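Every protein chain of the complex appears in place save one, which is left out.
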Amino acid sequence: MTSFAPYIVFLPFIGFLVLGLFGSRIKSEKLIGIIGSGVVGVSFAIAMAIFVQMVGEEPHARKHVVELFTWISAFTGTASSIHVVVAYQVDQLSILMTLIVTGVGFLIHVYSIGYMHGDAGFWRFFAYLNLFIFAMLNLVLADNFLLMFLGWEGVGLCSYLLIGFWYDRKFDVGGYAAGTATTNDAARKAFIVNRIGDFGFILAMLLIFHTFGSLRFDSVFNGAELMSIGNQAAFWITLLLFVGATGKSAQIPLFVWLPDAMAGPTPVSALIHAATMVTAGVYMVARCSILFALAPTTLQVVAIIGALTAIVAASIGLVQNDIKKILAYSTVSQLGYMFLALGVAAFSAGIFHLTTHAFFKALLFLGSGAVIHAMHDEQDIQKMGGLKKYLPTTYKTFLIGAIAIAGIFPFAGFFSKDEILWKAFSSEHGSVVMWAIGVIGAGLTAFYMFRLVILTFEGTFRFGEEVHPHEAPKTMTVPLIILAFLSLVGGFIGVPKSFFGNNMIEHWLAPVFEPASTKLLLIEEGVHATEYVLMALSLGIAAAGIYGAWKVYTKRPDIAESLRNKYTKVYSLLLNKYFVDEVYDKTVVGPTVKLSEKLLWKGFDVAVIDGALNGMASLVSVTALWFRKIQTGIAQTYAVVFVGGIVFVLAWLILK
Amino acid sequence: MNFDDYALSATIFAPLLGVLILLFTPQGNARAIKIIGFVFSVFVFVLSLYLFFRFDSENPSFQFQQYTVWISGLNIGYYVGIDGMALLLIVLTAFLTPLALLGTWNSVEHRLKEYTMMVLLLELGMVGVFAALDLFLFYVFWEAMLIPMYFIIGIWGGQDRVYAAVKFFLYTLFGSLLMLIAILGLGFFASTLQDGKFTTNLTTLYAVAQHLPLNLQLWMFSAFALSFAIKVPLFPLHTWLPDAHVQAPTAGSVILAGVLLKMGTYGFLRFCLPLFPEASLRLIPVLSVLAVIGIIYGALVAMVQTDIKKLVAYSSVSHLGFVVLGIFSMTEEGIQGAIIQMVNHGLSTGALFLLVGMIYDRTHTRAISDFGGVAKLMPVYAVFFLIISLSSIGLPGLNGFVGEFLVLVGAFKSAFLGSYAYAAFAGVGVILSAVYMLWMYQRVMLGPVREGSLYGGHKLSDISAREITALGVIVVFVVWIGVYPGTFLKKSAWTAKTVVTLMENVQRGFQPRYAERALHEDK
Amino acid sequence: MTLESVIFSVLAASAVGSALLVVTRRNPVMSALYLIVNFFCLAGLYLTLHAQFIAIIQILVYAGAIMVLFVFVIMLLNLGDERKLSDGVSWKKIVAAGFCAALLMEFVYILIYSEPSPAVMSASMATEIGTVEYIGSQLFTKFLFPFEITSLILTAAIVGAIVLAKRKLD
Partner (left out) sequence: MPDIQPYLILSATLFVIGAAGVVARRNAIIVFMSIELMLNSVNLSLVAFSAQLGDVTGQILVFFVMTVAAAEAAIGLAIVIALFRRKQTLNLDEINILKW
């Protein structure tokens, strides 16, 4: 069955080709929808079959590699030169990711049939989505870094295409470019910021090839196992890889693109910017766990960046008013948690949170999509309210998602988040400070999520008469319900020992992370009393956050008002996302453009080089202007000189 | 008589047949002229395909060799033959020429006959340059090819065509004259050796050049390198390029960017490195630094251009920087990457110029600020533009990435460069390419349709089937090289291997030989 | 003094004299006539060198054909009495004359003081190579290709002359 792995990857690509080439001629939206979601559905089915087969195998025999053909190589036959094969690797980690990508992807495809109904670019949208799934599967199933990079860039491209899907629409990015930006500015920003990350990835690959002589995961990781902790090369490799991860997974300092990426259609935000693509960085770090295990310093950096991102993004989320932007910052924040987990060497905890996050964040985005759909493209939560009457299904599912992300027992988010917090506290790579940041972040998360829920669904209507909200069609609500169910029960795949579970996901993934755990001498811990205390504490803080939001936004709106007036500076700092965009614009973008135009182009190219050349040319012509006077035009004068020349030459010959 | 013996010559001179037939075609019959030009350029392509399929990738020597005495007293011969690199470039030339004609079918009306003849003559010169194995013959083709290009820019170009044409001509001529001197010097050096005779036969000179003293090597290398660096163009000798590109007609730009620029890098690999290995080793830092500066500089300047063609022209400076860096990494990956990158750049930049030409034909403007929302009116065109832009950006899965990555790998691991910084800085170019290409794409293609612009009234028609064919064929190869580059890389494997082996041997022998010389000086 | 040297002296003197007259006459017609005299003198000198064929050709082609063409053109353009072209004395002329005198002196110096190369043939052979028969046989064997080329030159000259002298290019 595992030999079918390439089909998982290529089916969506076939879908892309069919829709891309003939989509404009297919008139029926239904057919397009069926093709688009069908290929992903079949991929999911194959992945499921492979998964089932793998469950029946020995834990250490669950890795399968399918080689296809030679891709990039010098073809000189020299052993030391580069040789990269297109090959797919199915193991515990990649099959889990594949299931998430195809499963959640399939649901979102189905959802999109309803959401994109009537859009002129319907076929284009599905073609892009299929291409995205193809690229994402390349990323997760790749057996070497280069193929992973193909997927890595491919998802970036699809993200670019889909963010700018409505390329003729204006999009308010706020701040420095308010009012002038289009969806495409957001798309381009996403691509370019990602490229900065990719730069790190490329350099990391070069260094990996230089160090290990191969880009295959197997060879690299086997080589890495022989190295000792603190290896210099491993440090640089992991640091550069992490730069790549910060780009793709929107971590400090490259997180600025993700909120803008909300310019895309909502299913895109759900699929790419919540459930799958942005988690690629997490997946990659987890995949390279053994390399990271060799570099404790990098792990430290990962943990710090993750924790910082978690809290910073959550704080921004507190004051945003755009429903999707709140979710976007929430995503950034949750990704921060995942990196925090990875940074404290709790790789399976990170992947666990990635999984549950995929469920509830996709759910929240799709729910917000239903809201936006109902509100005729209104996204400002200040102009909503009381929607639960009109959108009962959406409301219920959305609420489940919100509880899940807030981390309330026994929803999915609770188990995964607490796993991370506990590891941050207990792991020798973690610390109390990190745990504290995580807990505060969790409280903020609960607060802003319920602010969002309350402002959107509770209270009174704050919109005009002309808006008539209506519940979404079946194609949209069914995926919502399924995802809500998953958000509810998804956590049970990782119930920790302290709850008398056996943490299935950790056991499933254990063989993948075994080398790293061995290297780091991680020991499986027993049940601690502290764990219960901490759990109760974080649960309490989350509950407090929810209560606070409920209190402020249903009973006492004046509190919010007075806080805003009291701390205007802080408020505007948060509202403007700490002015990061502005700082980047002033310090990097602006000066580069200025330098290029004024100094390099008009200064050096035109003035210096061309100036020198044209100067030489005019020197010649000025001299010539003077010398040409010799040319009288009278041939006889020339003849006289000619004769004189002969005379002198002869005289010289005679006298010599 | 075996056709293989003459296949290469047939490929070189096939365009001449077209020129002769055009000579007797009445000036007024535009259709016939276009068809004849196209058919003959396709014929050349078919011949080049014959070469491609008959070429033996396992054979390290020059193939399809043909030798005829030309000037017997000086041992100058009509000596042609190709290795994998030359093969790829010949196929590229023969591939791009018909597409350039096809893509600009209706662009030229004025003096169409002469124009078509010039394009065919240009093709002759270009194929000749890649096939020549005699330095004198090479020089003749090299110069001969300048003339049609000069006329193509000077007669069928834009506003400042004469300035651009003269600039192009003088720049290149200046370099090539120094090269001629070096060629003659090399020939005379051959005659000073024991039993030596004056010769310009490349294979003989490969052996002869081993005896060159280092200082002579350095001088001759510089003369050759200057000529090639101007052609590449290597920073800071690049300023002819934007002018020439902007002023040249579309087909001229396509061929100029697609093929002519490759002659510089081809020259480095064919002549500079194998003839003057020691000098090459010594000058690696200079050329690689210039290449890296070119990569970043070209990209930065491209970013702020207001004219689409100029933007593409500066992007060429950036891309060719990669090629030069790859060559001077002197690793198998680097050189293979450089060779495939030459082909890639030919395809993607050629296609970009075709695309720009298509929109220029419709709107008669190339200023980025005049556009906006073109994708709405020309969706198919926008798709092609996007694919080609992405190929130029170096998206994995498309051709640009293969070359760039191999070059980066080569530069990174190269013991000759000796520093990671080259690869790291070159990598910055990868970021910047995305910046300028996507920014341009956005401003031209996306956003709302501009009101009051030349095409505001929805008069802009999408590209025709003919144009789609021209672009579609290129896209096929863009994807092919991106996904399965082995077809092409295998052909040029021996070229890379030969050069690298030579360089490594010289490097190994470098120290003692140098010490020996120092000893002599002491006496 | 042998007869030969007497004949040479006379012919040489008249050749120099007529040449001087050619370049000094104001009237081009006079110049042309003196030039013909000069050509005749040269033809005579060729005879003394046993170059009979060349001597005949000299008279036929030069004195006959070319000079007729000259006189014809002079008459056509009615230049016979153009007085305006009187040559005054100018610095250019002085310099030219100086150069010419120096040139002559140099030539004579070289010719007198250089070693005369030894003669390599007998007098009988000298008379033989100048015959029409011998030159003809050489011309049509050894020098056939250049000879054929001259026909091309002449054709080109005819075409050129017609094109140049035509009143208008239409």
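Here the chain labels run A, B and C in written order, and each chain numbers its own residues starting at 1.
Following the convention adopted for this analysis, a contact is a pair of C-beta atoms (placed from the backbone, for glycine too) under 8 Å apart; a residue touches a chain by one contact, two chains touch by 3 or more.
The model shown is predicted, which means the values in this text are computed figures rather than measured ones.
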{"item": "Among the chains presented, those that the missing one touches", "value": "A, C"}
{"item": "Chain C, residues in touch with the chain not shown (by the definition above)", "value": "4, 8, 12, 15-16, 19-20, 22-23, 25, 28, 31-32, 35, 38-39, 42, 45-46, 48-51, 53-54, 57-58, 61-62, 65-66, 69-70, 73-74, 76-77, 79, 82, 84-85, 87, 92-93, 96-97, 99-101, 103-104, 107-108, 111-112, 116-117, 119-123, 125-126, 129-130, 134-135, 138-139, 143, 146, 150, 153-154, 156-158, 160-162, 164-165, 167"}
{"item": "Contact footprint on chain A, counting only the chain that is left out", "value": "628, 631-636, 639-640, 643"}
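Heads up, the rule we're going with is that only the chains that are shown with their structure count from here on.
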{"item": "Central chain of the complex, centres being mean CA coordinates", "value": "B"}
{"item": "Inter-chain centre distance, chain A versus chain C - centres from mean C-alpha coordinates, in Å", "value": "96"}
{"item": "Distance from the mean Cα position of chain B to that of chain A, given in whole angstrom", "value": "37"}
{"item": "Of all residues in chain A, those that touch chain B in their complex", "value": "24, 69-78, 81-82, 146, 149-150, 152-154, 157, 160, 164, 167-168, 182, 184-185, 187-188, 191-192, 195-196, 198-199, 202-203, 206-207, 209-210, 592-593, 595-597, 600-601, 604-605, 609-610, 613"}
{"item": "Interface residues, chain B side, partner chain A - complex", "value": "167, 236, 239, 242, 297, 300-301, 303-305, 331-333, 336, 373, 375-376, 379, 390, 395-397, 401-402, 405-406, 408-409, 412-413, 420, 423-424, 427-428, 430-431, 434-435, 438-439, 442, 445-449, 483-486, 489-490, 493-494, 496-497"}
{"item": "In the complex with chain A, residue positions of chain C that touch it", "value": "92, 95-96, 99-100, 102-103, 106-107, 109-110"}
